[in-house]
Structures are given as C-alpha cells and as structure tokens.
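Just one protein chain is left out here, and the rest sit where they should.
Every chain is named by a letter (A and B) in the order it is written, and numbering of its residues begins at 1.
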Amino acid sequence: MNQKGKIFTGIMIILAICQSLLASTTSEVYISCTVASFGGYIFKGYINAPANKPGRNIIGYIDVEGAANEPYPWIMRVYTDNKNYQATAGAIHQEKPSIGLIRKGGGHLPLQFNTPNTGEEWVYIPDINNKDHYTYFAVRDMGPGATIPGDSTRDTVVMGIDPRNAEWVAGRDSILFTDDDNIYGDISIATPFTIKLAVMLPKDTREFKKTPAGKYSTKLIFEIISEP
Amino acid sequence: MKTQRYFSIISLCLALMILFSISFSAFAVVVEPSRHEITVSAGTTTQVSFSLINNTSEIMNIASLVKPYFPLATETAIPPEKDSPNAIKSCETWITPELDSVQVNPGESKEFSLSIQVPEKASGEYAAYISFDQSGDVDDSQIQKLLDNETQEAITGMEIDLVLRRSVPIYLFIDKTTEINAEIVDATSTDMSTEEITESNFDYINNYIKIAAILKNTGSRHIRAQGSIVLLDETGNLIDTLPTGITWPILPGYTETIPVYWKSPKKSATYLAIINIELGDDIILQHELKFSVDEKGFLVQ
Partner (left out) sequence: MKSIRSLICLIVFSVLFCSASYADLIHRSHFYQKTALPNQSIQVTVRLFNSGPANIQFYPAITLTAESVRSYEIYESPVSFYSIMNQQGNSYTFTVRAPADEGVYSVSVTIIDRFTDTPITTCFGSFPITIGNPTQAISAHPSQLNFGKLHLGRFMYPIPIKVRYRIFIPNKLGDIQPWCLRLYTDNANKFKGLKGAVRQLPAGGLVHSSGKYTIPLKFWNLNWGPEVHSSGWDASVQGPPPVEKDLFWKGALLDESTPDHPVYDHDRKPWLRIPDYSEMTVDPHSWRRAVGQYPYDGQFVNPTNPGGDYQLSVQPNPFELYFAIEVDPTSVRGKYSGRVVLELFSP
C-alpha cells in the first residue's frame, strides 16, 4: 500500500468510527402516508323562491358538500359566461353588457352570491367576457405597515388556498406577521355550507320596463384553477 | 341532452310569480395530472391524456373545452413588451379532444385523450387550457311543465345553467427551439412594518424584512425557479437560510419578483444576503445584497 492509500484507509477508518459514534445517539423512524383525493366538491342547488319585489330577491341556494385537496395555490372563482346568449341578444343596449341573467332581445338581471366567506355582503357575479374582468391576482404589494386593504383580489373568489395572498394570510386583524395569521392563506370553507343566490330587480316598479318580460338565461360557472 | 343542463327554471309574471321548485346536483371532477409539460417536434401529432376520476356516487357527464392560455400570475409579475419574440403563444387551435363529452361511472376513472397537431413552422413554447365541465342534472318532468306554460306571454322564465369547471394547462415545448435562461436583474430589501406599529401593537414582536430577488426570464420557455437566500453576518457566520419556494411558471420575457420575509432581530448589524436560484438544467444564478438594520430591527436607509 502506498502512502496515499494508507492515508485514505486511515481517514476511512476514522470516518467509520465517527459514523458509529454518531449513529449511536440518534435513531430514525421513517413515516409515510398517501393522502387520497377528497373527490372534489358536490353542489346541490335548490331554486324555489320568487323574485317579485324591487331590490334583492333571494332566489335559491346551493348546498356544497365534499372537499377538494388540489395542489395549492388554488382558487374556486365564479363567473357567468354569456357569450352565447349575447350573440343572440341583438345588442341594442350594451352599455353594461352581459352581467347576470340575459334576456334574448335585451335586458338583464344582475346576479349576486353570498357565502360564509363574504359574511353579510352580497357580491356581484361578473361575466368572463367583460373587459373589466381581471383574473386572480395573488399579492397586493405590501408597503411598510403591512396592513392589507380589503378586496385586494380582483376576481370573484368563492374560496381557495394561497399562502402568497397577503390579504388571506393576514387574518382577522388585516395585519401581517401577527399571531392570528392564517399561514396557509386558507379560505376554503368547511363543508357543508351554502351559497345563496339573488337577483337584483330595479327599485322602481313603475319603471319595470327596464326588466322586460321573457326568458332570462345564463351559464353560471364555478371554476377550480390550481397551481398552473 | 341540452335540457338536462337547465338546473332551475323560475317563472315569474310581472305582478304574480309562478315558480317551480327544482333541485339539481353537480359534482366537481378530479383531473390528474394537474398539468402537462411536453416536448414535441414541429410538424408532428402527439397524443396526451388526462384521467377523469369520479369519486361520487352519481354518474358524471363531462364535457371538454379547449381555451386560450392565460397567466394566473401574481401582481409582482411584469409582462414583456408587446410583440416580444419569446412570449408564450396560445395553441388552443392545435388541440382536438377525442370526444366532446365523456361519461364516468361512480368510483371509476376514465382516460380522456387529446391529439395535438403541431404545425411545421412552430418554434418556442406554446400553451393552452383544457376545461372539464360537469353540468348539473335536473328532473326532466319539471322542465316539461314550464315549456307547456311558455305559451303565456306574461311569464318570465329564469334559466341558470350551472357548471362546475376544472381547468388544467398544457405546455408544449417545440423540440430544439427552447432554452432555459434567466438573470437576476436586481435584489431589494424593504421594511414590512413601521416603528409606530411595532410599538403600538402588542402582537408585533419584530419587524420583518422583505428580501426580494427580481428575476427576468430571458430564455424561450417558462421556468419554475427554486432556491434559497443565505444570510451571513459581517464576520461571515451563517445567520439563516430562507427557502424561496418553487415558483409558478415564469413565462418567457416576464419579470417576476421572488419575495422572502425574514424576521429581523432587534440588534444593530450588517448582513449579506446571498441569493441562489436554481432554474433546472443545472443552471444556478447568484446575486448578493448587503443591508444594515438598526437596534430596533429596521433597515438603515
């Protein structure tokens, strides 16, 4: 054995001794599991209330069951897609196109929703084809103070999980890095919960012409987008 | 089965409303994998497939829809200038689903294939979204009642077609025309709190400092960067290692800010932040940032 070989063997022996000394003070337990898919959300809708007075009319509700465990960040957003209805609508008065339920020949009934996340507030459901509609933005640039102004996302999100969304992470006091922070930015709602739906009728019944008779239709989409 | 989509129809008169009590149910389909990233050759046709899994107790009718790609970005992403040669292009016109809709029985999973026809001239990276829609089922007899009533002009019907949609992206890299490349344009440090807040708010124990690396994708395909920021003190001792996490796709030409929030101790010191970002293909970028904090843990400007 040459000199280098001896040194190498010596180092290896020392390493082996060190290894056995180190190994004696720790032990390891290998733990594994597989998390099954939760199967996604189940929506059960019931529309059973009349819309007969000016203002907000709750027309029904959707019971949500189940759960999703998509890779986060994920969001469930809600919007209508009135492109097809719009095409046959004739486009006479299009100053505010395609919000809510659309009538062939013109006219629309704005649609709102309410969930445990929105609290007492009712949120208008936008249309995906509207130019003002923005897709989800996660983080509002936070300056010194880290106090998050409300409504910093510009998409109508029903629920979601996003640890990058400062508003969701900040928690109840809207201040980041305090004890109540929701580290995962988890605004998923424990099921079962209810999404309430409402339409807005014009306030003045004598001007009911703004809501002409006919069939009002829309395609209401609840879309889950996860980590792209 | 268009009528099946009408999950609810309410009739209302101008003065008197007639309504139907209709229930409906829809189920969110589970799609696996949650994205495809494939390398294809120009002028070829490729097949990709998704598994549609029905974990519920009802039959699912799932329709597919190919949509243009849209970046689901954070506010900190700065898009490239218009007509950038590297920008990601949408390829929804190349993708043809094998079937328009598919039925999945309870507890089963079904393969859903799409064929992608790549044109000869294609180069760079392309992307599109595939949406899987599950529409609600309603009782047909209730619909029939309404159609009978529709002869009366005074009746107004409401018809909401409710859809649960799951959208997943497909990324295509045209073989031998894409490369991974990026540069760290800058690095910044920002206070996340103010002295007034830390003094007045009982919950505020320390200031946090945002250390941000500004990364520009100069290559021709998207990157999912990951890395860490190593903090050293003046004498070179390791203070902390902060993982940056794995990014969402940073599209070609985009500039993205990668922030890391560090709880700053209340002592006056100077730190050196070494930013290491790994792009894949063994490309590692490094950048250094020096900053000083005062005895209250705030940045010294």
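Methods note: contacts are C-beta pairs under 8 Å (C-beta built on N, C-alpha and C of every residue); 3 or more make two chains touch, one makes a residue touch a chain.
Source: prediction; values computed, not measured.
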* Provide the residue numbers of chain B that touch the chain removed from this figure. => 74, 76, 225-226, 241-248, 258-259, 261
* Asked: Hey, which chain A residues sit against the chain that's not shown?
  -> 24-38, 67-73, 138-139, 161, 163-166, 169, 172, 176-177, 181, 183-186, 188, 190
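The rule is simple: only the chains that are shown with their structure count from here on.
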* **Centroid spacing, where centroids are CA-atom means, of chain A and chain B in whole angstrom** => 12
* **In the complex, chain A residues that touch chain B** => 37-52, 59-60, 62, 66, 68, 70-71, 73, 101, 109, 135-147, 164, 173, 175-180, 197, 199, 208, 213-228
* Which part of chain B faces chain A closely enough to touch in the complex? -> 7-10, 12, 14, 16-17, 19-30, 32, 34-35, 53, 55-56, 70-76, 131, 133, 136, 150, 153-169, 190-194, 197, 201, 203-204, 206, 208, 210, 248-249, 259, 261, 263
